[in-house]
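For this view, one protein chain was removed and the others were kept in their places.
Take a look at chain A:
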Amino acid sequence: MAVTGVFMSAVADTHSQEHHHGPAKGISRWLLTTNHKDIGSMYLIFSFAMFLLGGSMAMVIRAELFQPGLQIVQPEFFNQMTTMHGLIMVFGAVMPAFVGLANWMLPLMIGAPDMALPRMNNWSFWLLPCAFLILVSTLFMEGGAPNFGWTFYAPLSTTYGPPSTTFFIFAIHIMGVSSIMGAINIIATIMNLRAPGMTLMKMPLFVWTWLITAFLLIAVMPVLAGAVTMMLMDINFGTSFFDASGGGDPVLFQHVFWFFGHPEVYIMILPAFGAISHIVSAFSRKPLFGYASMVYAVGAIALLSFIVWAHHMFTVGVPLAGQLFFMYATMLIAVPTGVKVFNWVTTMFRGSLTFEAPMLFAVAFIILFSIGGFSGLMLAIAPADFQYHDTYFVVAHFHYVLVPGAIFGIFASAYFWLPKWTGHMYDETLAKTHFWLSFIGMNLAFFPMHFLGLAGMPRRIPDYALQFADFNMVSSIGAFMFGATQLLFLFIVVKCARGGEKAPAKPWDGAEGLEWTLPSPAPYHTFTTPPDIK
């Protein structure tokens, strides 16, 4: 909360510019707030806390894998670490960070005074700390935390799960409720509160990508809730949805899970696509190339995401026809994704480029996310997937789309909008240091995982054969470097919130959008009367 106070003092100080009442004093401001900026800040701070927590679990994993043999933790605890790392990063770090960005920026970008449903907004945030308190508390329960991977395949997670599984299910339910309410709020805001004259095809891309993401959330979070409810019944009420010995079907679990799980990975990347589009255009001082095709590409990716789920299940024994269908559908995703990358590169082409921290992260995003996309295309080739599946190649793949994809997207956005949030410029030298250390650490940690996977190392193992030793050591060193670097980010943000060079209303000369028409920091209440859209 100390950080919260620091972070928000800049906003609080300037509320008097407006004629409306300012924020409440003390703890009730945070507990009872309906202000989109306060709630956005809380989401961002919460997600960063979860990022550090999930990250420290990754450090335990990498420390154990530093050398062959069991040194630091036992296999049972190792499995708890991989599971909790995945769950916390997906549901606690990445998703809330994007919701935080949405809360802060959507009203400012569409000229709205606040989110459409402010009280629900408060409620959807405060559910999250409750959910994660429950989830994290399982670490201290008898039998330990969930240990069946973030994908929690039945029957490992049902018949064979630890007693804490029921708490895990409850936590997932609460997170789901929070996400669905957040999504409803975002859709209601975008549909109803746009400033007059802002037609759909004039909306900033971040607004577009979040609109589509919100529909994905509404479509798939209930499916996840269904999956965990069936688990709950199997564990506690004697049903056999996923228990073969009672006539159930363990493969059904995977179908249901991945019907949620695949759109989920796009939920974690589409908002980043939007933010990156603004940043690349701003620092190229050139309009985004192919705005309309960007919108259609995001729509196409979202639709395709519903018909590719079984590519996670190529080795499960899907019939040949199904295998072929899911292979072709998955390969198709490369087309709209390619369009997006081509558009970004063409936006940079013949621009007037500068490389402040947001742009560095954005350029790294484009290159490294594309590498993750390439390995995704390789994984889509079903026969080859029989070799890649459940090896470190997959671990490398999804960390390349999630770390330089989602996480770098979030860093880029944070640096891009920090001046607007705090009224100060962040320390550019430190931010560039943060970038380069993250960039090197990330590649050192995750690139060797491609080699490990191709050489035959399965994922989710606490110990490995000797031929994997060297690359694992390199990977661990990179991971420690990446992990430690993130404390620098915390320092940079706190420093920026406390003071620094005054930020002008529009600190980036190439930036476009309504948010830059407001003073920095953005007053507590903004756009109480809608702006004019040209």
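Note that in this section a residue touches a chain if its C-beta (ideal position, glycine included) is under 8 Å from a C-beta of that chain, and two chains touch if they have at least 3 such contacts; residues count from 1.
We take it that contacts and distances are computed from a predicted model.
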UniProt protein name of the chain not shown, from "Periplasmic binding protein domain-containing protein", "Putative spermidine/putrescine transport system permease protein", "Cytochrome c oxidase subunit 2" or "Glycosyl transferase family 2": "Cytochrome c oxidase subunit 2"
Given A:Pro155, A:Pro204, A:Pro358 or A:Pro507, the one touching the chain that is not displayed: A:Pro155
Selected from A:Asn147, A:Asn185 or A:Ser438 as touching the chain missing from the view: A:Asn147
Per the touch definition above, residue among A:Leu32, A:Val335 or A:Ala505 touching the missing chain: A:Val335
Chain A residues that touch the omitted chain in the full complex: 68-71, 74-76, 79, 142-143, 147-149, 153, 155-156, 159-160, 162-163, 244-245, 248-251, 284-293, 315-317, 320, 323-324, 327-328, 331-332, 334-335, 338-339, 341-342, 345-346, 348-355, 363, 366-367, 370-371, 374-375, 377-378, 381-384, 386-387, 389-391, 451, 454-456, 458-467, 469-471, 510
